[in-house]
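All protein chains of the complex are present and in place, except for one that has been dropped.
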Amino acid sequence: MTSEEMVLDQREVPVIAPGHTFASVTHKISAIVLERPLSVGWMLGFMFCGSLVLMLGVAIGYLVLRGTGIWGVNIPVGWGFAIINFVWWIGIGHAGTLISAILHLFRQQWRNSINRFAEAMTLFAVMCAGIFPLIHTGRPWLAYWMFPYPSSMGTWPQFRSPLIWDVFAVSTYGTISLVFWYTGLIPDFATLRDRAQNKYARMVYGLLALGWRGSAKHWKRYESAYLLLAGLSTPLVLSVHTVVSFDFAISIMPGWHTTIFPPYFVAGAIYSGFAMVLILAIPIRAIYNLRDMITERHLNNAAKVMLATGLIVAYGYFMEIFLAWYGPNLSDKLLVHTRFFGPYAGPYWALWICNIIIPQLLWFKKVRTSPVPLFLVSLVVLFGMWLERFVIVVISLHRDYMPSSWGMYYPTRWDWMTYIGTLGLFMSAIFLFVRILPMISIFEIRMLLPEAEVKRG
Amino acid sequence: MMMDPETKKQREDVCPGKKLELATVQAELAKVQGPEYWRSLEELAGSSEFREMMHREFPKGASEWVDAVSRRGFLRLMGASMALAGMTACTRQPVEPIVPYAKQPEEIIPGRPLFFATAMTLGGCAQPLLVESHMGRPTKAEGNPEHPAGLAGSDIFAQASLLDMYDPDRAQHPALLGDTRSWKAFSDAIRGPLASQKAVGGEGLRLLTPPVSSPTLADQLRALLQMFPKAKWHQYSPLHRDAVLGGAQMAFGQPVETQYRLEGADVVLSLDADFLAPTFPGALRLTRDFVARRNPDAAMNRLYVVETAPSPTGAKADHRLPLRAAEVEKFARALASALGISAGASTLSGEEAKWLATVVQELQAHHGASVVICGEHQPAAVHALAHAINERLGNAGRTVIYTETVHASPVDQTNSLRELVADMRAGKVEMLFILGGNPVYDAPADLDFASALKDSKIPVTVYHGLYENETAQLCPWFTHDAHYLEAWSDGRACDGTISVVQPLIAPLYEGRSVHELLAMMMGQGGVTGYEIVRDYWQKQNKAGDFEAAWRRALHDGFMAGTAYAPQAVTVKAANFGAAAADDSGLELNFRRDPCVLDGSLANNGWLQELPKPMSKMTWDNPAWIGPGMAQRLGLKSEDVVELELNGKKVRNAVWVQAGHADNAVTVFLGYGRRRAGRAGSGAGFDVYPLRTSDAPWRASGVKLSKTGDTYKLASTQGYQTIDTEVGAKPVMRAGSLEEYKQHPEFAQEMVEAPTPGLTLYPNVNYGKDPNFNALGYAWGMAIDQNSCVGCNACMVACVSENNIAVVGKEQVVRGRHMHWIRVDAYYQGDRANPSAYFQPVPCMQCENAPCELVCPVGATTHSTEGLNDMVYNRCIGTRYCSNNCPYKVRRFNFLLFQDFETPQLKMMRNPDVSVRSRGVMEKCTYCVQRINQARIESEKDDREIRDGEIQTACQQACPAGAIIFGNVNDKNSKVAKLKAQARNYSMLADLNTRPRTTYLAEVRNPNPELAG
Amino acid sequence: MAQIFHRSANALSKSSLVIVVLLAGAVFGGLFLFQRSPYITYAGVRRTQPVPFSHQHHVAGLGLDCRYCHTAVEVSAVAGIPPVKTCMNCHSQIWTNAPMLEPVRDSFRTGKPLIWSRANDLPDFVYFNHSIHLNKGVGCNTCHGPVDQMPLMYNESSLQMEWCLNCHRNPEQFLQPRDQVFNMRYRQPTSAKPVTVDGTAYTDQAELGRALVTKYHLRSERDITSCSTCHR
Partner (left out) sequence: MSNVHGLMAEFESSTDLMRAAEQTHKSGYREIDAYSPFPIEGLSEAIGFHNDRVPLVVLAGGIIGAATGYGLQYWVSTMAYPMNVGGRPLHSWPAFIIVTFEMTVLFGGLAAVFGMLGLNGLPEPYHPVFNVARFERASEDRFFLCVFSSDPKFEVAGTRRFLEGLKPLSVSEVPE
């Protein structure tokens, strides 16, 4: 888009609606946590998601008792839903860090009003993702062998394995996201502490605030720490999905062994991440009527990011086909043929529709700025990105080098229960989050207000 | 195991009144709780009534319960929770007991196996074996290389016989009407009736046995018939060779056994004879001699095969002509006439005529150095013709020799049984002893043995066998037999050589051999099988030192020089009957199942789960039809059809088999067993109802109709053609002799392997190095595809050696079979008559192993001698290694596949190999337990391991010597020499995995006349 | 606004952070030690046996050779637990009616084996071969400890993998001359009591070990730390 279009944007929709003061933003956001009564809708939603979490518990319990065989996995398709969902969830997480870290580095002010819950989303997504590598092992109770510790066997992890890289990448990513998020919360905890009427609420928020008092010196160190965290998180978030892509790229399987995976996994991650951000933002801003802080400008920008990353992903798909056609490797050609016409051609073409064709609607500003269509497109993209992982994991494995060993993969009800269970876990966490934490960073919103400016002379 | 209504109905009426209702079960279970609950549930699940109940209540999901594996699922739940409990206390082990002998047999050294020579009799032919025994438990059967019939290597039946021996479903005590009785009670019960029979000279006494090759048994039977002069001895086996004997009778006027000497045959023509399959008499010897002539660097023989249903022999053919069985006869007659034998006119169409012409020309060109082998499914006339042809070609006495029959007193078994049934119906039978076999299940449908047995109220009927099977059901008295590893006996190998069958273990359930039973009948109670057999031979060997001879026979496993001498016979027959009239009706062919034969082995899980050579089918016997016919009728594999022949109807699933003759159906015997045991009952479809005494192998005019149902089949090889949508894959490589002569490296150059320099890392040097590979061994394997005949012996040997679990049909359908070595069958070219290739695939033991790289916990790493080690106890089961294995040789324990509960199965296991539990990966180890054993022994006496000292289980079992293992660093080792050959290639060499297992490309020897 | 917290809260909150860190360390260390404790390894734990057989009495006291009972030890993977017959060789003559030995006599009479409880018990997935270890100069007491001082049997060592590796990585620390492997009194050489092999007297284990490593053709460290050496 051209520069004056950008200017237009600025003029049309500001990052925050006019008329707000320090007090008003503070009151509005903290009120959601401190004053707003529990709504029936929230209750029902939370209970529903909670029951899904119970289902997840059952699925995992039975898995541990009975064994991996309750899933659809087999030889040759040794990985199924578990890894698909893992990659999918991790990918979703990426948007949060991107918004809070990368956009912070680029001094994109509009991120101030969405970074908080985007980061929350990251945490919860990583939490859901983290479940899968653990339970997909045949003997989950021994998964701690993947961590380096002085065992009485004198054995250690095998550091050439991408799975070990995953362990380090994901746990680092989880930890850093958590502290990053918490750091951002400290000043707001102070606000809640000072505004809470309930004694215990003040206690709890008081402890969480660590005694923050907004001292200038503290702010100084705080800001540089925050900046450095952003600086560290940026390469981190890029590395995480790169490492995840190594799970496949390092192998020698046709359709996995390819150098274009890292960039297009990262792009795909951000793609799905922003889709999730929008899926959360659009209802939230309506329900808690935050349209004045999460404005059309935000939707628009997020949509633009989706469009851009979506195109990178499309490029990736085209390259796969091109390389197979151009390269000498028979197995790659066969793989592409299988994707086009094989038993899983359905999911493959659905992938094209969801990830490439439909998102082209985002070229239209009308779509980018009107919540409902945008919400729907985001849903489609989210599903499409899940399909992408299905295509990568299942199609590549079910027909590899050995015609004699070709097979099929059919998920069982336990696969579905586990997957849907994590969706429930994710949503329950979100439900809790919006009730007990300020879902928009109050102090950063204050900085957006005109009176935040120090007038000279 | 979804059951078709047919079987279901029969099932319910075999045990009437013993129906179990769901309510009853619940009531039963309500009584107990906790672990008790699971145990009693387990017991219930074992009972056949329960299985029927499940099938009535939940026809579909029943399998979940009855399935050999998941049946123990609930117990396993408990087990798993224990495991978790254990985990909380880190890795604490329970205190284990250790139990020494009270008085230790002096020959036993704890921890060292002993080997005993014995023999297994199957289909009347004794196969000499060496059986390994650990602390008195037989754990592994091998061929006996010392045996004159050149029987190194063994077959799937010998290997799998071990599981039969330990089968927990075997009958464990005599029974009267299904209620346990003692042996004494039995002997008391028959004493009276026998006495009264004796009075009337055995007027009403009848014996029914399978064909007998045991001299001792034959002698006992003669003795019995002297004692009861009017008694009759009938023989029947559904796999009878009446036609073969009939042919000999027709040709020579006397029944003679035909033996083939393929080492001298330049041209081999098979008339529907699958002589490379272990079910063919003398197959081990034939295989060995045949492959000896397949070396492209020496004078290579040429194999022509005319057959109906694709067989391993057809797969090895240089030229294969698919014909309906009836047309095979026409072909034979045409061939005979072409050679100037008056065999009745018969004309062939263009393509076949050309084929015939070429064959005739070839045969004549190799006078005395060719052989025509006729399959036992062909009628007597064709066998007679084959004899005539061989004589005319001067093969008789050279490549074809005739000997006395192996069977003691050969009879036309169909007639023999017919007479018995007639007598039964006529009420002449007062006492019937059925010694083995299973006539109620497998007798010709038209004789209707079952009803004959039910209707004719025979006062005393006794069934003597290993299992309480269908026949036992209808015989009031049941006595349980002893397995050959439990009892003394003897038998003749296919060349006539006598082997002594000596037991390795006392009968697990006090079963008694048929020898002991006969002795009991003759009032010689208390005499042991050992005494019976020994006394017989002592009588035979009056001259000379018997004791020494006997000891020697026991040690060697056979009596030297007892092989039959060739007989000089000449064809007397002038006419060979008239050519069968052409009929265009749909032809129905009966074949024994390649794994469970006539059904007698149906409860052997190893055989059930063993992929059949051509279809790679497990646990089932779908009907084969050709691709052309499938297209015409719009049938595809897994469709269920109804076969109707003279009024009888049978349902069966369809398998479209490439290369099957058109307008013909082939069904396989041995399935749809109703009382086989946990593994066998309910598996597959019973086709015996269609099989009549006049058409035992080939029937015409069968009606085939689609039912619209489908039936899940468990084939382990989903995709059987080597040509994929985008061209042939470089996995399996073969060429013609001509190609090879002009361009020996054709196989290697099919795919370009990257030069070592291309990779970032230097290759590890596995040479002798005091700081790395101190002894300088580098283990490797070479597999000669030219030799492999796809007999699967290696697979079962591997299962037996490495304690590999049986997973059941449900799991095989999901692609979770556990075989460490598999034999892939690939088809190439026209589906109507493709060329087929076998390729055994164990672990490639890659030097740059992709699996090792991706294991997060280092559970699979490389040994200094180049083995791709797999450490089960370190594995956490990410399955990444399997995903990254381009050869897909890794197997994963998706559930608790191993049976840790059944004591018999625990006794059976090889103590030198870990039994893998749930959630760990496993794979071929090159039998590392054997390598370590040999290395330790060699180190103790300070020498190098000799070439050939270590044999992997698959190598040892292979009758064709196709698998060679050894030290590739030793340039003089057999394996190194093979790898140095031009034909040697690595599978998927382009991936630079540097496999230690390599292949010698298959070279076929087509006739230029027919090429193209 | 009034203070929510008391002054002391500062000290508390700061120290609590430190405490959390210390606790984590303590838990980790605890597990480390627990896994190696006799509770897990049974090291030094005497087993109760059907007959209180004393190695001390029979070996140190009567001077029986290990091989008198453990007959298979030089030829087989397992050393072999003696059949009751072996006991009766002597005990049909002496202590013929000691009540303590009743189970032995009973077993001999009935042929019902005695059921001992295993003292040195490796996991089932470990394949240890006695004969080759003896052959390479690993003495009984190297692993089993001073059996001749054990009234009731117990396992001297943890028998954990790291313990095995300790020797498989540097065998020279433990090797002894072949003719000494059954000598329970054998002690490693000192300048006071040197050990002589092929005429050379060695005064310290390191030298002796190195000499024996060559003499007995021990395979390389990499060889005998390969997985398939012990696991199949």
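We call the chains A, B and C, going by the order they appear; numbering starts again at 1 in every chain.
Heads up, the rule we're going with is that a residue touches a chain if its C-beta (ideal position, glycine included) is under 8 Å from a C-beta of that chain, and two chains touch if they have at least 3 such contacts.
Since the model is a prediction, treat every value here as computed from it, not as a measurement.
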Could you tell me which shown chains are touched by the chain that is not displayed? A, B, C
Among listed residues A:G96, A:P187 or A:P359, the absent chain is touched only by A:P187
Per the touch definition above, residue among A:T137, A:S233 or A:S405 touching the missing chain: A:S233
Full-complex touch with the removed chain, picking from A:W71, A:W145 or A:W165, is A:W165
Where the missing chain touches subunit C, by residue: 1-10, 13-14, 17, 165, 222, 225
Even though one chain is hidden, which residues of subunit B still touch it in the full complex? 760-764, 846-853, 855, 858, 861-864, 994
Given the full complex, what residues of subunit A touch the hidden partner chain? 21-23, 26, 148, 154-160, 164-165, 168-169, 172, 175-176, 179-180, 182-183, 187, 190-191, 193-195, 206-207, 209-225, 228-229, 232-233, 235-236, 239, 243, 246, 443-444, 446-447, 451-455
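Note that in this section only the chains that are shown with their structure count from here on.
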Which chain pair shares more contacting C-beta pairs: B-C, or A-C? B-C
Whole-Å distance, subunit A centre to subunit B centre, using C-alpha means? 56
For subunit B and subunit C, what's the span in angstrom between their mean Cα positions? 47
Multi-chain contact sites of subunit A, meaning residues that touch two or more partners: 153, 155
Can you list the subunit C residues in contact with two or more other chains? 35
Within the complex, which stretch of subunit C touches subunit B? 31, 34-35, 39-40, 42, 47, 71-72, 75-78, 80-85, 107-108, 110-118, 121, 123-125, 127, 129, 131-132, 135-136, 217-223, 226-229, 231-232
Which residues of subunit A touch subunit B in the complex? 64-70, 72-79, 136-139, 141-143, 145-146, 153, 155-158, 160-164, 167, 247, 250-253, 330-331, 333-334, 337-338, 341, 397, 399-408
Once bound in the complex, which stretches of subunit B touch subunit A? 73, 76-77, 80-81, 83-84, 87, 717-722, 724-727, 729-731, 811, 814-816, 822, 824-826, 839, 841, 850, 853-858, 861, 874-880, 882-884, 886-888, 890-896, 918-921, 988, 991, 993
